[in-house]
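Removed from the display is one protein chain of the complex; every other protein chain stays in position.
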Amino acid sequence: MLITEPVLVDRFKKTRKRTESICEPLTIEDHVVQPVMDVSPPKWHLGHTTWFYEAFILSDHMEGYKVYQEEYAYLFNSYYESKGDRMLRTDRGNITRPSVKEVLAYRSYVDAHMEKFLENNLTEELEKILVLGLQHEEQHQELLMYDIKYILGNNPLFPAYVKRQGGLAAGERNAINWLEIEEGTYEIGFQGESFSFDNEHGRHKTFIHSSAVADRLVTNAEYLEFIQDGGYTDFRHWLSDGWDWVKSEQIHAPLHWHRDGDAFRIFSLNGGLVDPDPHAPVSHISYYEAAAFAKWAGYRLPTEYQWEVAATLYGTRDHGNFLEDNHLEAKAVSEGNNQLFGDLWEWTSSAYLPYPFYEAPAGALGEYNGKFMVNQMVLRGGSCATPREHIRKTYRNFFHAPLRWMFSGIRLAKYL
Amino acid sequence: MLITEPVLVDRFKKTRKRTESICEPLTIEDHVVQPVMDVSPPKWHLGHTTWFYEAFILSDHMEGYKVYQEEYAYLFNSYYESKGDRMLRTDRGNITRPSVKEVLAYRSYVDAHMEKFLENNLTEELEKILVLGLQHEEQHQELLMYDIKYILGNNPLFPAYVKRQGGLAAGERNAINWLEIEEGTYEIGFQGESFSFDNEHGRHKTFIHSSAVADRLVTNAEYLEFIQDGGYTDFRHWLSDGWDWVKSEQIHAPLHWHRDGDAFRIFSLNGGLVDPDPHAPVSHISYYEAAAFAKWAGYRLPTEYQWEVAATLYGTRDHGNFLEDNHLEAKAVSEGNNQLFGDLWEWTSSAYLPYPFYEAPAGALGEYNGKFMVNQMVLRGGSCATPREHIRKTYRNFFHAPLRWMFSGIRLAKYL
Amino acid sequence: MLITEPVLVDRFKKTRKRTESICEPLTIEDHVVQPVMDVSPPKWHLGHTTWFYEAFILSDHMEGYKVYQEEYAYLFNSYYESKGDRMLRTDRGNITRPSVKEVLAYRSYVDAHMEKFLENNLTEELEKILVLGLQHEEQHQELLMYDIKYILGNNPLFPAYVKRQGGLAAGERNAINWLEIEEGTYEIGFQGESFSFDNEHGRHKTFIHSSAVADRLVTNAEYLEFIQDGGYTDFRHWLSDGWDWVKSEQIHAPLHWHRDGDAFRIFSLNGGLVDPDPHAPVSHISYYEAAAFAKWAGYRLPTEYQWEVAATLYGTRDHGNFLEDNHLEAKAVSEGNNQLFGDLWEWTSSAYLPYPFYEAPAGALGEYNGKFMVNQMVLRGGSCATPREHIRKTYRNFFHAPLRWMFSGIRLAKYL
Partner (left out) sequence: MLITEPVLVDRFKKTRKRTESICEPLTIEDHVVQPVMDVSPPKWHLGHTTWFYEAFILSDHMEGYKVYQEEYAYLFNSYYESKGDRMLRTDRGNITRPSVKEVLAYRSYVDAHMEKFLENNLTEELEKILVLGLQHEEQHQELLMYDIKYILGNNPLFPAYVKRQGGLAAGERNAINWLEIEEGTYEIGFQGESFSFDNEHGRHKTFIHSSAVADRLVTNAEYLEFIQDGGYTDFRHWLSDGWDWVKSEQIHAPLHWHRDGDAFRIFSLNGGLVDPDPHAPVSHISYYEAAAFAKWAGYRLPTEYQWEVAATLYGTRDHGNFLEDNHLEAKAVSEGNNQLFGDLWEWTSSAYLPYPFYEAPAGALGEYNGKFMVNQMVLRGGSCATPREHIRKTYRNFFHAPLRWMFSGIRLAKYL
């Protein structure tokens, strides 16, 4: 899968630049805080994505490379046990130095060395690490969007990330049509030459019974019906852990929904508190909420296998609403799109587990995915915060069941 | 599946009696405490299994039945939201009244009414509830064994549950032979007329690649090698959540193992602190430990599908070491047995999720299984604390990954 | 202060017997549990008071004494760092063995040895330790009463400790008369030959301005006015820590008060849930509640100095309602009594601090009082659960501000 260097250099520059562009609308202050454990300060993302290239490429492979500052490894390592001690995750929001300006200088230093290093022919192994670094940075671009939305939406002043003229026009809601999957044995998992994560590997067969998935995501209006029907106060819709979560966290609506009399206003990256588009997909949904909604509605969530087959048969990445489209939020489904790609990550009913032949790679990069394969659920399809080229039909994302600060939503499924 | 009443009455009496027999070696004091949240006081089990018949059969269906004491519903409901308010689970160990004697009187009262009620022809629906009540009580018999072992093993005096003459002879350890599973599509889930739990339903097809499972459980001696090889101090063997658990809980060995110089002594229901039988299966293992051991050993854990197929092809319940055998602990494998049934519940690598066509039953009994289908792992095969007739090859048990107070162990698997 | 042995032996026997008498109305089950951290299982008190004599007298001073069981030191040491490792306080309610019967056998063994040991002439030093042991056991008799009340009152069945015929007649409430204290310098602290605790020492002078204390405790009826006036919902009456406590613990009334429509029923050791006597003193009050009530009422709480002077001028121990009177609860004030002694411990506005010349004794017994002299408040006067001979006007009791499972109440004070 050797990619010629000029292409790689170009992609490297583009990727690096996009991370910085995402932070451009922020104040310096916005870069520093960590309002909940899962949210990292934007400044930390800027540093961590840079440390990744320094730790895994420059320090290990560039002759004579001088580490920018020794202490940064301690500050910017996320979870690589193999790479030495690191700051407690919960302390990320307490660290004011290096400043944003200094972190940007760190980025420039590493970028300059990387570009120089990329001038030489890369070994196949190094190219793999570089591509992984780019994919890694794309993942953090997406996390940046979640975290920025949380930081701003958590502020009683509800500052907008960008101010739009007019706002998005309300979409149309069509009835659900069902995308059918014929009974049979299917192959699941990645195949090919291009990049993929280790967790997509172990291509294998699976048997799927006759079934169907909806041709669009659940909308705000539909979810509002669930709320108005007492969805959050009737234990019968909920998993037991979900019901405990609803009660202990006093959950009454999706994240970023704020009650305003009888209605709700929604915090949007476009303009702060806004009236919801009834036909846009409901987003910032936990697995517990997705499962409760599906039970209430009389349907199921798709397995990740059903999803992958549906995406193979019916999906198209080209029309999806992705990060590059700069809509910043999920939008109502449009003609010729079924939202299988983009808009929102879709909760599946599959737990995040290794595929049959999965083997974690050796070394520090083997910590990338495999060690998280317990206690989480799989999501598929990418979101409005995902770079388009980052996603594919075999891509497996995963989160703990109560989390919902990411752009997540619901697709219904059923057996035929 | 109508069972003639005399058989049912007999089974009812036998089941009720066995629960009380299990508690016979206990002091009154042993019946009262709850040293950790997952352990319930034996007194509570005695009451709860009784309340189950009263709430679901007598109160609902026996004309003129007078509830023994109104407040008991509050004290002895476990988790049925549909059955009204209930005591916090964590308070079970704070409740000294009713006394053990009074709970036994409650049992007698309900038993007398139940026996009278069973003299009449039961409707099919009622018979189903009764059988569920018996199955339910068998599950609590097993929990009683776990909880009693925890209560006694947690006491610095390490009192024995029973004192055996001599103790069990050390078994022989044979090398692992592999029980092979041919690639193909298999049917999974319950089929037939006899009793089964709702979570076994939704019989469906699944594809399994060529694979094999070990013909016995992992032994104490094998697990000791893992410990001595630094198994608990090398993050590379562990899932990330497992590694956090090892560090925060300071785990160094299975539950009930106590370091004694360079060796370990093990708390056994037979005689208190004893030297371990090296060839007996290692027990009281969390999923994290099972997964770490398998990774260290270079193998996998079986999926619940692989396990069910292996049990179909190779398993036999008759030779298993079950509650009725009164060994009280797992024992070394013997000729002609492969431990697929009995000895220890075997962690599978499958998350506890609904089968494709699963539908939770309506009403309070629909809360029995379905609402727990998230964040847990499946175990199969029953243990030395399971009544023999309680288990079957499609039986799905489930626990959270860090739990290990139950009789749980490890079977290795691999792809061919 | 040498007391002749026969007197001491007699007092020893009487004290030991009374502890056991206090536990007589309990079931075995009642002896075992620890519903909150501050409550110890009655079984533990029976063991701990015995261990005290064994550890501080028999083991150290009786030639050839054989410790009853080595492990008991671990189980029954409360907080003496000098006496080696001990069980976590929070584990006391998880320990079912030794059984109640075995603990009583331990008591018999130690009692027999103690009585034998007391036949010989004691040194003055040993006599001091013995007397301390008796005082210590009296303190635990009082704690037993609190803990038993908590264990029973925490049970949804509200079992009575004893069943009384008829119940106590409602008392009369008189208006407050004020007991005046003239401005001047007073001497505070213990003086004399009889027993006293180290924390009463450091007799010293203090200046008190003209002031007065009420001639009785605040009644249930008066406290009910405070509740009905919104006392628990108006922050202005409360200390800041108290207001946080009210909100986080959702406090609406004293401990053991249960709302019943518009009124309250009170859990009493005499008969379980009963209607309150309006003129009996309000009991089971935290310092926060005492301070809030006093502020609402327009008065203050007395300092421990004011209290001690008032007790010197006006107090009399003889008419007080103490443990020996077997009323079990505080009762309405009667002619010729001002409740300075007995009925309820009275919160003072003084923090528990060392007196000017205070020196903690050397050795393990130096841990008795001195190390607790921070973050607690002083209470004075003894309660219905205190042995009469145990109390004196210089006696300093102390608890943390939020605690209220003890028999505590309110006396008002003012400056003139």
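Letters A, B and C mark the chains in the order given here, with residues in each chain numbered from 1 onward.
Throughout what follows, a residue touches a chain if its C-beta (ideal position, glycine included) is under 8 Å from a C-beta of that chain, and two chains touch if they have at least 3 such contacts.
A quick note: this is a predicted structure, and the numbers were derived from the prediction, not measured.
In the full assembly, the chain not pictured is in contact with A, C, by the touch criterion defined above.
If you put the hidden chain back, the residue from A:R16, A:K43 or A:R300 that touches it is A:K43.
Considering the full assembly, A:L75 is the residue among A:L75, A:L269 or A:M377 that touches the omitted chain.
Across A:G64, A:P156 or A:G336, the residue that sits in touch with the chain not pictured is A:P156. Residues touching the missing chain, restricted to subunit A, are 27-35, 43, 71, 74-75, 87, 91, 93-100, 151-152, 154-157, 159 (touch as defined at the top). If you put the missing chain back, the residues of subunit C touching it would be 79, 81, 185, 204-207, 209, 211, 235-236, 238-243, 287-288, 291, 349-351, 353-354, 356-357, 366, 371-375, 377, 401, 415.
In the analysis below, only the chains that are shown with their structure count from here on.
Subunit B and subunit C have Cα centroids separated by 46 Å. Separating the CA-averaged centres of subunit A and subunit B is a span of 38 Å.
Residue positions of subunit C touching 2 or more other chains: there are none.
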